[in-house]
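Removed: one protein chain of the complex. Kept in place: all other protein chains.
Per-chain numbering from 1; labels A and B assigned in written order.
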Amino acid sequence: MKRFDHDSGRRGFLKGLLSLGAAGALPGSLLVPAKSQAAPFDASAYQVFRNACPRNCYDTCSIKSYVKDGVLQFVEGAPESTYTKGSLCVKGYAYPRRIYSPDRIKYPMIQEGGRGSGKWRRLSWDEAMDIIADKILDIKKRDGSLLGLGLTKYSGQFGIVNYGVEGMMSSLGYTTRFVGTPCWPAGIDAQNYDLGDMWCNDPEDMVKSKYIIVWGANPAWCSMHSMKYLYEAKRRGAKVLVIDPIFTQTAAKADVFWQVRTGADGALALGMARHLLDMGLVDKDFVENHAVGFEEFADYLRKNVTVEWASEVSGIPASEIREVTEEFAAAKPATVWIGYGMQRHTNGGAMVRSIDAFVAMSGNIGVEGGGARYGHLATWGFNYHAMVQKQPEGSVGFAGASGPKGEFDFAGGGSAKYSDRAVNINKTAQEILDARDPELKMLWISCKNPFAQDFDRNKLERAFKKLEMVVSVEQFFTETVKHSDIVLPATTLFEEWNVNVSYWHYWLSLNEQAIKPMHEAKSNIEIAAALSRAMNRKEPGSCTFAQEVDGKEWMVKEFNKGIYGLFGIESWEDLRNGPAKAKLASSASWNEKKFRTPSGKYEFKSDLCAKNGFKALPEYVEVRKATAPFRLLTPHVQYALHSQFVNLDWMEAFYPEPYVFIHPDAAKAKGIGELDMVRVFSSIGEVKVRAKLTKNVQKDCLVMYEAWFRKLDFNVQNVVDDCAADMGAMKTGAPGVAIHDQFVDIERI
Amino acid sequence: MSKRYAFLLDMDKCIGCRGCAMACKNFNQLDPGMVWRQVYPLAESIYPHRERAFLSLSCNHCDDPACLRACPVAAYEKRDDGIVVHHQDKCIGCTNCVRSCPYGAPRFNKEEKHAEKCSMCVERIEAGLLPACVQGCVTGALQLIDLNEFEETNAVQYPAGYPVMKRLNPSTRFILPKMPRQVRG
Partner (left out) sequence: MSLNADHTLSLAMALRDFFSAGCATEMADAVPALCAGRTLGEDEARELEYEFNRLFVGPQAVPAPPFASIYLEKEPQLMGRSTLEVREFYLGLGLAVPEGGVPDDFLPYELDAWARLFMVELGEESDEARQTLHEAREWLVQEHMARWLPAFLERAAQSSPSPLMADILKTLENWLHAAKENV
């Protein structure tokens, strides 16, 4: 019989000494679980923590987390934020199931016998880091630089400290970065050409609006907390118009719904602008004193645009266009919420510029309750301490300076001798295939699930074959992890320190570590520190990242006087009492009408835009031509944030299965009945899914909501190619992607 | 005057997000498959757009609850404040209540072999808090009202698709959904 060692080693798990006295009190009291009585709820029985939802959603909720015995029991919205106002969304309420899901990745692991073999072996963190460090050093030796090491990271887990992932890469040297954003870049550039920045009004001031156009956004599913402001505006007498190719849930809540032809929003906006001009409804003071190029734009409208033409292109009757334009102009203030869906087109940036121009002409820029609302980064002035790291001495990279590495690249480019190699995040597969001198050999993936979110999934599969090593930092076994060599378990928001703000509202939220990390999960900066230890052990000086990090200290290091001043707080600790809102001089952006354009004025005519290869004026640009009978739209569903949440059991109870939505007439023509299994296909791939018939979609459109189901191989990216949107390169480093300019056919199977 | 608590569902504000039902699961930690609140899309014969208007329903906390009448062991209690509470410890799992409620509020928990239903989060109300579903409603569509003070003239007791049960006199009130004027391209 083996000797039982009480005190030491792996075998003696249960630390401490057996105490007979205590053991005497044991069994009886434990046998019967206490029945729940209807005693009043007692919040003091819990430890309450502050968290900030990091899922890159408009709403970026301030969360209150209730912990008992070190276990997160339930979550609710912070009542202190007038935006979150005590309620989370259906996704947020599912968080407890996410942390304690048995499906979470628990340990660092390596896949042997090839990616997809399913032969996984556990690694200690040290072993994992040794393998990774060896590979990085091997690449450096072979290539003389680290440009063969690529990083693809986006917004799967936001929070300022998580920019430590980019910091980790910089601390190794100059690497290849997948830059840009699939989200909103065309619109960002458009607003930069027109206004000099992207800066929206406080969404809470929509209650002051008298006319609201929600244009290509579906807040009822994607920004639920904004709906109460629309409702309040309506209660105060405002009219709400929703313009969308789909009869969305938001459309159902509007006063008027315009079902626009997809990609024709720009023509529609120009038609409305022409009508303002014809009716003498242009705000003279604004276009003469605060804008440049208006006369040229007016000239363009007179020569090239009529309401009848706009009606023909968009499908909205001319009488409607006239009526709404006049109502919008008469209502003061009036606003347009420009959605991100609307700019995911080959003409997306041009369309946003047309809408901006319409709002500007109507005199609603810089007005409380007005504005061409798109987004803002006005509250993001952190230190980026985790992100800004120095390359090791003597690092060699891409010769010359670099551009921005995404919309959140607050560190900027710089004029160093060397820089990172920037490749387009929206063409992940193609960039991997095309990379030369040196080829991409290794890919680090964090806060991102490329196999669910990147375009042309079949091409991505081919591209990954080129890579010598793929490392994923993840919480769940996604298709991306399946295609990885090494997976590292990442903490959830409840297991790490962070701070977060929104690109829509103006609240700042602390994210406290509410529970200890489950299993062996580490935060991104802890992973960076572990890698730094391994690198420096093998080759001293090869990584500049701190070798020990304290999550809380690193969170504190992101704060500065500017942030404290903007939010009117003395210290980050004030946020323990609840989130803080920026102290705004006005709820209106551009309230001083000092624009950040080269002219300092609103630019109907932008020379910068022309210099970058587009039209100087917000002219009409035709959308991508159809290549198959149906246009495919793949927007978001309320149960998912991209590939997150639908894999949780609680969510499966509400959303067990995806569908393709098809108009009954189109279905009839194709011989497709309700709930029939169909094949949605194009030249790049196919999706098999059941069909639901609904007039919510147009006859020539199919709709599939993107999501990742743990038990299904459903993936809309099988049929979404990587065709670029027009704009985005200026501010985010790469153009956007034409997610909604996709064409497919459908058949019953 | 005593209170008479009830749910008000403003269907014109409800976006069918299921946040109420998830908040209920989150707070009450319900068993799998058990839902005390459920969100039902209205049939297209009632609201002509598929899955765009909803009834979010739990227990209606009736004046004269069928469940209470049907229960042989007095596991149900109608409180003075209108809340109908089911005491799981008294329940013998006979399912009389499940069969008698025309709104399907009591559900039979096969694992535990007892009935269960929404108690309007009475333990939260007693602590001065809102029921989890009401607090969890992002749009303000689901509200807690005191019927004794309720004067909303738009509200109805029996929207289409919801059984009319005059004797039970369910306490839930509804504001009906409207439809936008539609211009289809």
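Here, a contact is a pair of C-beta atoms (placed from the backbone, for glycine too) under 8 Å apart; a residue touches a chain by one contact, two chains touch by 3 or more.
Everything numeric in this text was worked out from a predicted model, so none of it was measured.
Touch with the chain that is not drawn comes from one residue among A:S81, A:S101 or A:T634, which is A:S101. Note on the undisplayed chain: of the listed residues A:K119, A:R302 or A:K390, the one touching it is A:K119. Although one chain is not drawn, the whole complex shows that of A:Y46, A:F477, A:Y659 or A:F681 it is A:F477 that touches it. For the options A:M109, A:A310, A:L493 or A:L510, the residue in contact with the chain missing from this view is A:M109.
One chain is missing from the display, and on chain B it is touched by residues 31-32, 111. What chain A contributes to its contact with the hidden chain is residues 1-2, 4, 6, 10-20, 22-27, 30-31, 33, 69, 71, 97, 99-107, 109, 112, 118-122, 124, 474, 477, 481-482, 487, 489, 516-521, 649-650, 710.
Following the convention adopted for this analysis, only the chains that are shown with their structure count from here on.
Rounded to whole angstrom, the centroid-to-centroid distance between chain A and chain B, based on C-alpha atoms, equals 35 Å. By the touch rule above, chain B contacts chain A in their complex via residues 12-13, 15-19, 21-23, 25-27, 29, 32-33, 35, 49-53, 85, 88-89, 119, 121-124, 126-127, 129, 135-140, 177, 179-185.
Chain A contributes residues 35, 38-43, 74-77, 85-90, 93-94, 96, 220-221, 224-225, 227-228, 231, 242, 247, 249-261, 264, 314-317, 320, 638-639, 649-650, 653-654, 692, 694-696, 698 to its touches with chain B in the complex.
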